[in-house]
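Yeah, one chain of the complex is gone here, protein chain that is, but the others are all in their spots.
And then chain A:
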Amino acid sequence: MLKKSLQAQALPLATPEFQLTVLNQRSNSGKEFPFFGEKLAQHELFPLKPTGIQIFQVNVGKMCNQICRHCHVDAGPDRKEIMTRETMLECLVILATTSIDTVDITGGAPEMNPDFRWFVEEISKLGKKIMVRCNLTILLANPKYYDLPEFFKAHNVHVVSSLPYFAASRTDAQRGEGVFEKSIKALQMLNAVGYGQENSGLQLDLVYNPAGAFLPGSQSSLEKEFKRRLKTGYHIEFNNLLAITNLPVSRFLDYLLESRNYEAYMEKLVNAFNPIAAAKVMCRNTISVGWDGFLYDCDFNQMLDLKVAAKHSQHIRDFDLEKLSTRHIVLNQHCYGCTAGAGSSCGGETV
């Protein structure tokens, strides 16, 4: 079980440069994967351009109460990068002056940001849809978080929670010992205030990430099984299951290399390249804001420090909707993770 982030361990993979080097070099057996951009070019999708910005994803900090084995953020209790209220204010100005309708708040554990509740309240006043990516265990981590389900309800927050499996074995292997039991309690707390219940209007979605070097199966069939098992085992209800492929970034990349699964996993992603999924990748309708206000095409590019290729609009204070809407999306080898099989995005399958 992990005790510290890669950064706190001062491991080479903690740096974006080293990760990009690994992703772009020949594998140990000499295998070279085609460049992602070339693959897109074969399907007339290069350069990849946005279709419009509908989702404003804000990463409010890397601090988290968990240290998950697959985390692409390398989040954990030892990470101190936190978005300030000043940067949040800059985000609010943009939200107030554009027609972007959805704000997706992520982290770390976003609730650990001291200005989290204020930020949600202000976004709510603007009438935007709010999604919060909640790791569930945070609801039980400290008495000050116990009323979060009520807070979410008050602002009609769409809660998106990670639960990689409907049993402790694989959940705890990925997210830490005891996480499954706490997650179940947290889901019951959310259900108790109406989340996931029919006709409540309070949406509770679960995120499924495979706990290992394999791809997610069909989202609808996994959803059926999750619903059946969580209902019969724990009386838990939820709306949708979002199946997300693990991208070879940060700790998941570390896991792949350490377990000697890297080459086979990359090969699997490359072989499963689906041009239909490629046309529907989330970076085409999303802008991702980092804790320090820099702008990225997605949360993965953010962790690899690949800023948007829109000159003079790389920071929230310089946000220029027109320049961002015509930018070329920055691509690299990790992008194969979003185009494999039925596709993958923060909203699950794309095809």
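The working rule: contacts are C-beta pairs under 8 Å (C-beta built on N, C-alpha and C of every residue); 3 or more make two chains touch, one makes a residue touch a chain; residues count from 1.
The rule is short, and it goes like this: contacts and distances are computed from a predicted model.
Not shown: a single chain whose UniProt protein name, out of "Dihydroorotate dehydrogenase-like protein", "Lipoyl-binding domain-containing protein", "ABC-2 type transport system permease protein" or "Carboxymuconolactone decarboxylase family protein", is "Carboxymuconolactone decarboxylase family protein". When the full complex is taken into account, the listed residue touching the unshown chain is A:L222, out of A:L92, A:L222, A:M282 or A:L295. For the options A:P77, A:G212 or A:P275, the residue in contact with the chain missing from this view is A:G212. Chain A residues in contact with the hidden partner, per the touch definition given at the top, are 165-167, 169-170, 210, 212, 214-218, 221-222, 224-226.
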